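A single protein chain has been omitted from the complex, and every remaining protein chain is retained in its original position.
When the chains are written out, they are named A and B in that same order, and each has its own residue count from 1.
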Amino acid sequence: MKFIIQVNEGPYQHQTADSAYQFTRAALARGHEVLRVFFYHDGVNNGTRLTSPPQDDRNIVSRWSALAAEHELDLVICVAAAHRRGILDESEMKRLDKDAYNLAPGFRISGLGQLIEGVVLADRLVVFGD
Amino acid sequence: MKIKKCLYVNRRAPYGTSYALEAIDMVLIGSAFDQDISLLFIDDGLFQLKKGQDTADLEIKNHSPAYRAFEMYDVEKIYVSKEAMAARGLKRGDLLVDVELLSDSRIKELMDEHDVIFSF
Partner (left out) sequence: MSILHTVNKSPFEKNSLESCLRYAKSGSAVLLIEDGIYAALAGTTFEQRVATAMSELDFYCLAPDVKARGFSSSNVMNGIKLVDYAGFVDLTVEYEKVQAWL
């Protein structure tokens, strides 16, 4: 089966990001294809590389990056939601004339069309939110 | 691109959270990708369609005009729960756009009939 996963909340505040991560990992372990994980609403905050959570708890952002690297997973941050919340890659930083960018490794910023495309190509959409 | 029947289920009131606003963006993109779109408003979601929203004193953008623009994007299938309207003391005339009022059993069928269900 081909899955597309939607993540609607940021890390730590809700269990959303954890549930989505565990589901994605389990789907891959089961031999399914995860076409994309699309981060929308506050979910875009999963893509900032500036988090420094306590050492004795999970590092939500870096484990998304690690999962992406291990499985060539496509992690997409919605550009419109990202602009509202301050998640930028280098090119957006230049385009918007900001003085920093913060996108974590393994993520890319793109439009809502990536979610729609994913939904059309996938067999299942699974939404995690609050 | 293949066309899927996409149902956008809106359950939350406007302004208290931003889900309503960001759902609008998703609907418009879905339409731009020529998908077969239906909008369903249940629970507090139908408050998104309330006429006369005036957000000036909150200094928040009033996004309700967007619902009127849906027609221009060929988004015309807008369904509202008859029961949720009654529970909230609302009538058809209180809403910004033309909607089809559905019973609970018809809503069950509607969910069944769609390929994909978006939740916010």
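Simple rule for what comes next: a residue touches a chain if its C-beta (ideal position, glycine included) is under 8 Å from a C-beta of that chain, and two chains touch if they have at least 3 such contacts.
Given the structure is predicted, the values throughout are model-derived calculations rather than measurements.
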Among A:83, A:108 or A:124, the residue in touch with the chain that has been omitted: A:124
Touch residues of chain B, complete complex, unshown partner: 9, 11, 42-43, 104, 107-109, 111-117, 119-120
Missing-partner contacts on chain A, residue numbers: 1, 3, 8, 15-16, 19, 22-23, 25-27, 29-30, 32, 124-130
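Methods note: only the chains that are shown with their structure count from here on.
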Whole-Å separation of chain centres (CA-atom averages), chain A against chain B: 26
Chain B-facing residues of chain A, complex: 6, 8, 40-41, 80-81, 111-113, 115-117, 119-121, 125, 127, 129
Chain A partner contacts - residues on chain B that touch it in the complex: 1-4, 6, 18-19, 22, 25-26, 29-30, 32-33, 35, 116-120
